[in-house]
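Scroll down for the structure; my scribbles are underneath it.
Left out: one protein chain. Kept in place: all the others.
After this line comes subunit A, so read on.
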Amino acid sequence: MDSNKLLKVEGLYKSYGGHQKGRERNYAVADINLSAASGDFLTLLGPSGCGKSTTLRCIAGLESPDLGTITVADRVLFSSDNGISVRANQRGLGMVFQSYGIWPHMDVYKNAAFPLQVGEKKNRPPAKQIRERVERALEVVQLSDFAGRSATALSGGQQQRLALARALVMEPPLLLLDEPLSNLDAKLRTDMRFELKRLQHEIGVTTVYVTHDQSEALAMSTNIAVMSNGKVEQVGSPREVYGSPAAEFVARFVGSANLVSGTVTSASGDGVTVKTPDGLITASTTTDLAVGADVFVSVRPESVTLTPAGGERGEWEGVVDGSAYLGMTMEYRVKVGDTEWNVSGSSESPLADGTPIRLSFAKHGCAAVPMAAAS
């Protein structure tokens, strides 16, 4: 692994609960390998229970892994080989929790100043410096005017920003965010998404972000690690993860792709042709696929074009089964053979339910993933 990475997680395993002899241990996460360069915004994306929060909490020191190594800025925080386990309160990382963890008995200023006032006496900055740093942190999150306000008098978005200020006031090498936007309403969530990205960019702090919301992940990250069942399925830029999923799970989870199974009939360079029960389809791929390999093809809803067709059922012909008006776009359910497809189309000239249509595909929106790699 690259040695100039700021965060390195290697071979991380974590199991919960009592382990009974003779039974295979159940791992919450297994063999996690991650890294982030200085200034990166790394997102751990996956459904609930996939181990993304466990991974984050292991980095924070709130959970103790069974095996593995965690290094931040060349400081080993955890190593099962060397018996090193730095306690959470000595790791010096900033963390924002899902429920923010704003202390209700302190005002805004005291909440933000807390990290500088605790720990060992010799490590605490002098009072004047504390004041300056807290004021600066509150200014960054635009809460300067609220310093004397009771923390419980803040709105959800303000509490969120205060939690961020509190995490940043220590000037940590690494910022950990555990689904910080999930408790906000939809409008505020979009605003905070931009706000977080801007702040992270301005401060330049390396960030690990946990979410189950794929649009958040795509919008904010420099890198996304898609996780499922305690394992990392794919790590890549948002464009890579969305456009070229390396596994079935990634294709399913990121975006609401249509998955169709088939067999490779020809391969050429970066593309393959796949024979499916409903017709041939050309798809891009990131893996070497031999002719005859069983694959899934993931097709993005927006990469499908619908054109009205005659009454006969030929290749890639189907019927509009249902539609929903979403403002800018229409969302269609299209019945092709025995399967339902999600297709999005323009809302300018909507297709009525029951219209016979033909589907055509943009190659860059179709990705073939090997079936064996699906696990």
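Heads up, the rule we're going with is that contacts are C-beta pairs under 8 Å (C-beta built on N, C-alpha and C of every residue); 3 or more make two chains touch, one makes a residue touch a chain; residues count from 1.
By definition in this document, contacts and distances are computed from a predicted model.
Q: What name does the UniProt record list for the absent chain among "SRPBCC family protein", "ABC transmembrane type-1 domain-containing protein", "NADH-quinone oxidoreductase subunit A" or "succinate dehydrogenase"?
A: Options "SRPBCC family protein", "ABC transmembrane type-1 domain-containing protein", "NADH-quinone oxidoreductase subunit A" or "succinate dehydrogenase" considered; the missing chain's recorded name is "ABC transmembrane type-1 domain-containing protein".
Q: With respect to the chain omitted from the figure, which of A:Asn89, A:Ser215, A:Thr265 or A:Ser346 is a touching residue?
A: Missing-chain contact among the listed residues: A:Asn89.
Q: With the full complex in mind, choose from A:Ser38, A:Ser144 or A:Asn229 the residue touching the hidden chain.
A: Looking across A:Ser38, A:Ser144 or A:Asn229, the contact with the absent chain belongs to A:Asn229.
Q: Given that one chain is not shown, which residue among A:Gly119, A:Pro308 or A:Gly322 touches it?
A: In the complete complex, the chain left out is touched by residue A:Gly119.
Q: For the chain left out of this view, which of A:Pro104, A:Gly204, A:Gly327 or A:Gly354 touches it?
A: Checking the options A:Pro104, A:Gly204, A:Gly327 or A:Gly354, the one contacting the hidden chain is A:Pro104.
Q: If you put the missing chain back, which residues of subunit A would it touch?
A: Against the missing chain, subunit A presents residues 11, 13, 24-27, 30-31, 60-62, 64, 66-67, 80-81, 83, 85, 87-95, 97-105, 114-115, 118-120, 123, 150-153, 159, 163, 166-167, 170, 176, 229-231, 248, 252, 256-261, 296, 339-342, 374-375.
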